[in-house]
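Take this structure first; my questions come after.
The other protein chains are all here in position, but one chain of the complex has been omitted.
Then we have subunit A:
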Amino acid sequence: MTLLQLPNPGLEDRILSHEELDKLETEEAGRGDRPKWDNKTQYMLTCVGFCVGLGNVWRFPYLCQSHGGGAFMIPFLILLVLEGVPLLHLEFAIGQRLRKGSLGVWSTIHPYLAGVGIASMFVSLMISLYYNTIMAWVMWYLFNSFQETLPWSQCPLNYNLTGLVSECEQSSPVDYFWYRETLNTTPDIGANGGLQWWMVLCLVSAWAVLYICIIRGIETTGKAVYVTSTLPYVVLSIFLIRGLTLKGSLSGVVFLFTPNLTELTNPTTWLDAGAQVFYSFSIAFGGLISFSSYNSVHNNCEQDAVIISAVNGFTSVYAATVIYTIIGFRATERFDNCLGGNILALLNTFDLPEGNVTESNYDQVLQSLNGTYPEVIQGLNLKTCDLNTFLSEGVEGTGLAFIVFTEAITKMPASPVWSVLFFIMLFCLGLSSMFGNIEGVLVPLQDLGVFPKSWPKESTTGITCVLCCIVGLIFVQGSGNYWLSLFDSFAGSIPLLIIAFCEMVGVVYLYGIDRFNDDIEFMIGHKPNFFWQITWRFLSPAIMLVIFVFYFITKVTETLLYKTWNPESENFPTLEEKPYPAWIYVIIFILAGIPSLAVPGTALFRCLRRKRSRKSEQQELKTVCNQMDVNDKAQDGESRT
C-alpha cells in the first residue's frame, strides 16, 4: 500500500543489499572495521541507561503530581505506546539495517537529508556540554557527603561568630548551600561572577570519569554499563524500603497517585505527557541509531524496542513512587514543625501546661481561645498548616534533587549514608545518559572526517572531552546556573522535535515504507504488523507535529523570564523573576535556530553543489563530444581522400 513515495534515485547504490549484509555477517567479524557488542546484555543495558536518566527521577514525578496524579498515567501510557515505541523501533531498525551512525544513515537515505544528521550532532553536542555540568554538581554533593554532619544541615556562623550568616538565616541551610556554597550564584545572567574553582575541579573530574568510560568506544562503555545501568535500581529499592518506614511516606504516595480525572480535559496535560515521553526516550540524538548499528543484522529490534519502552515507563513510575515517599516524609515533618510551632506559641502565651494542646485538639482549643481572646490570637500571627500545601510544593529539576531531597535526607538518621547513596544513583543515571550523548557527537565527527582515520580512538575521544570541558567552563561561572537552564530550555527542545519529525518522514516517504517493511522482514523474520504501519505512517508524525506546533507557539508568545537568587530583592528568599537582556535572544537563536535550520540548509547546499557539478559535467561532456566529432570528421576526411 504505497500512498506516497518521493523519488529517490540512486538509493540502491548507497545501501548494502540483503545478500551483502548476510555475507558481512558470516565473514570473519574480527575485521575491526566496525565495533561490536560483546553480548546482547551490554546492548540492552546501554540503551536502557541512555533512556533512563535524570528526567525519570526529577521531571516525571513533578508532572505526575501536578497533572492529576494517577490520572496522568493515562495520557502518559497512551502516548508511550503511540509515540515512544514506534519512534524507538524506527531508530533501532534503521540503524541495524544501514549499519552506520546517524549522519551516515541519513546521508545514505538521501544526500539532502544529511542535515538531519548534522542537526542531531549539534543538539547532542549542546546537551553534552551542559549535562556534564549537572554531573559536576552531583559530584560536588557526593564529595561533600563524606562528613558526619552534612554541610547543608546547618547554617554557618558569620564572621564575628555572633550569629548565623544572614543570607542563610533568611532562607534555609539547604538553599544557602546550593545557591551560595555550590553555585556562588550572581543576581543576574549578565554578571558572570568569574570561575568558581571548586566547581572547575568537579567539572574536570566529571569529564575525566566520562573519558575513562568511553576511552575505547563501546569496548569500555559496554563494561561500564554493567554498573551504571543497574546501580540506580538497587539504590531506588533501598530508598523505597527506607522511605516506607518513615513517618508520612504513605501520605506522599497517596497524594501522588490520587487520580483527578478532570485534568484529562486540559490540553496541557496531554502536551506535557507527549513531551515527557519524547524527551525521556532520548530519540533524535543519534545515539540510539549508532548503538543499534553495532548489532548483528538479525537481531530482533522490534522486541528490543518494546522491552526498552516498557522498562523506561516502569522506571518512571517506580522512581516517582520512591521520590514521593521521601517527599511525603518531608512534608509531614514540615507540617509537624509548623503545627508544633503554633502549639508552642499558644502554650507560651497562655501559660498552659504541656500536653494540653496536641495535634488532635488544636483546632478546638484555637477556636475557644479565639472566642475569648481574639486580639491576642491575632497578635500571635499563627501560620496556617496544611499538609496538602506542603505536599504540592512540587519541585522539579535541580531544585528537587539539591534542595528538597537533600533537606529530607538531613532529617533521616544516618544521613551521610543516604546522601552518598542518593548522589551515586544520580551520578550513574546521568553518566549512562552521557554515554549516548557523546556517542551522538563522536560518530558523526568521525563520519565527517574531522579526525584523520589513522588517529587511535583514545585520542579522538580525549580531544573531544577536553574541548567540551573547556567550553563547559561557561557553566561553572557565577551565572552558570542561568546559562544551563537557558541551554536546557532551548537547545534540547524544539530542534529535537523537528529532527524526529524529519526522521519519520525521511524513513517512511523517502526511504520507502515498503522497502523498510522488507528490510525488517529480512532482519527479524516477519513483516511489521498493522500497528507499526499506522503509527509510522500517520499517528506518530501527526503527534510530533501537534506537539511541535504547540511548543513553538508557547515558547514564542511567552515573555522570557528567568528566576534569579537575589539576596537584595524584596521577596527574598523567593526567587526573583527577571526578563532576559536583549543579547540573550541572539544566543537563543543560535541554540535553537542553527540545528533546526541545518536540516533545510544542508539540503539546499547539497542541491546547489550538485547543480553546479552537473553543469560542469555537462560542459565536459560537450567538449568531449565535440572532440570526438572533430576526430570522426577528420578520419572520414582521411578515409575519403
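Here is the rule we use: a contact is a pair of C-beta atoms (placed from the backbone, for glycine too) under 8 Å apart; a residue touches a chain by one contact, two chains touch by 3 or more; residues count from 1.
Criterion: contacts and distances are computed from a predicted model.
Chemist: Could you check which of "Large ribosomal subunit protein uL4m", "Fructose-bisphosphate aldolase", "Collectrin-like domain-containing protein" or "Septin" matches the UniProt name for the chain that's left out?
Modeler: The UniProt record for the chain left out of view names it "Collectrin-like domain-containing protein".
Chemist: Out of A:S17, A:N39 or A:Q147, point to the residue that touches the absent chain in the complete complex.
Modeler: Per the contact definition at the top, the residue touching the missing chain is A:Q147.
Chemist: Looking at the whole complex, which of A:W37, A:F92 or A:Y211 touches the chain that is not displayed?
Modeler: A:Y211
Chemist: Which of these touches the unseen chain: A:G379, A:P456 or A:P600?
Modeler: The one listed residue touching the chain not shown is A:P456.
Chemist: By the contact criterion defined above, which parts of subunit A meet the unshown chain? Give residue numbers in ascending order.
Modeler: On the subunit A side, contact with the omitted chain comes from 139-140, 142-144, 146-147, 156-157, 161-163, 198, 201-202, 204-205, 208-209, 211-212, 215-216, 220, 344, 347-348, 351-355, 456, 458.
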